[in-house]
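Coming up: chain A.
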Amino acid sequence: MSDAILSLSDVTKQFGSLLASDSVTLDLRAGEIHALIGPNGAGKSTLIKQIAGEIKSDRGDIHFNGQNINALDAVARSRMGLARTFQVSSLMPEFSVLQNVMLARQSVSGKVFRFFKPVLGDKSLVDPAMAQLERVGLADRAQMRAADISHGERRQLEMAVALALEPKAFLLDEPMAGMGPEGSKRLTGFLDGLRGQAPILLVEHDMDAVFALADRISVLVYGRIIATGTVDEIRGNDDVKRAYLGEEA
Partner candidate 1 sequence: MTMNREFLINSILAIALITVPLIALGMDEPFIITLATKVAIFAMAGVGLNLVLGYGGLVSFGHAAFFGIGGYAAGILASHALNYEPIMESPFLIEGTTQMIVIWIVALVVSALVALVIGAITLRTSGVYFIMITLAFAQMIYYFAISWPAYGGEDGLSIYVRNGFPGINTLDPISFFALCAVMLAIAMVFSAVLIRSRFGLALQGARQNAQRMTAVGIAPFRIRLVAFVISAMITALAGALYADLNRFVSPTMLSWHMSGEIMVFVILGGVGRLFGPLAGAALYIILEHLLGGVWEFWQLPLGVLLLLVVLFARGGLVGVLAGERKHV
Partner candidate 2 sequence: MFSLFLEQLLNGLQSGVMLFLMASGLTLVFGVMGLINLAHGSLYMIGAFACAAVAAWTGSFWLGLVASLMAASIAGALVEMLIIRRLYNRDHLDQVLATFALILIFSEGTRWIFGSFPLFLSVPDFLTGTVILPGGSQYPLFRLAIIVAGLAVAVGLFLLIGKTRLGIRIRAGEADRGMIAALGVDIDRLYTIVFALGAALAGLAGAFVGTTQSVQVGMGEPVLILAFVVIVIGGIGSIKGALVGSLLVGFTDTMGRFLLPHAFATFLDPSSATAIGSALASMLIYIVMALVLFLRPSGLFGATS
């Protein structure tokens, strides 16, 4: 518990009669990849939104870096070092790939209200942004409009934007979604190396990637965490088998 970067206790959100997240307790420790899996509609994306501050929780506490962040909005949480990617790529379609990353760098620099210096000549933004594009393999697309690159490339750009924020924790909402097997494999390798930089809370449907990457796995069903453990523990857990396979287990 002591090395938890992010911890949730009793986090709950109800939409009408639907309990989207039900007393969720969960932590993300330094250096780990913690995968959050569960059937469709289990409330994984809702939970990510609650952690990111886009949805207010009804109950419970979220601590980040030793601080209770319940009262902080999404902007403040991002600035504290929580970087999230979206299940469906959420980018600036008219900006170039480079500008998308530069905007994140601009936020990190803390200097947004600068009115005169041309941004494209600003090496303190361009250079680190290009560096992140090189890391995800998009450097040769830097000048293309984000709307014009391929789906897989947009997923990579989402990663580059998150990386550019130099976060203390990543919230990745299905980063493999819609990627081909080749792309998934490459991204798996990439994420594997990323855990040293900051821990990752990974929502993912691609079980090969989850089993290859996760240090721990939590299983979310109908808003409740029914099990948390290592890959082997989860594989052997009867509750999980029942949730995924129904009667057969």
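Regarding candidate selection, all candidates are chains of the complex that A comes from, given by their letters.
For this structure, a couple of remarks:
Everything below uses one rule, namely that a residue touches a chain if its C-beta (ideal position, glycine included) is under 8 Å from a C-beta of that chain, and two chains touch if they have at least 3 such contacts; residues count from 1.
Just so you know, these numbers come straight off a predicted model, no measurement behind them.
The candidate list 1 or 2 contains one chain touching chain A in this complex, and it is 1.
Note for the complex: chain A touches candidate 1 at residues 52, 54, 74-76, 78-79, 83-84, 86, 90-96, 99, 102-104, 106-108, 111-120, 122, 125, 145, 161, 165.
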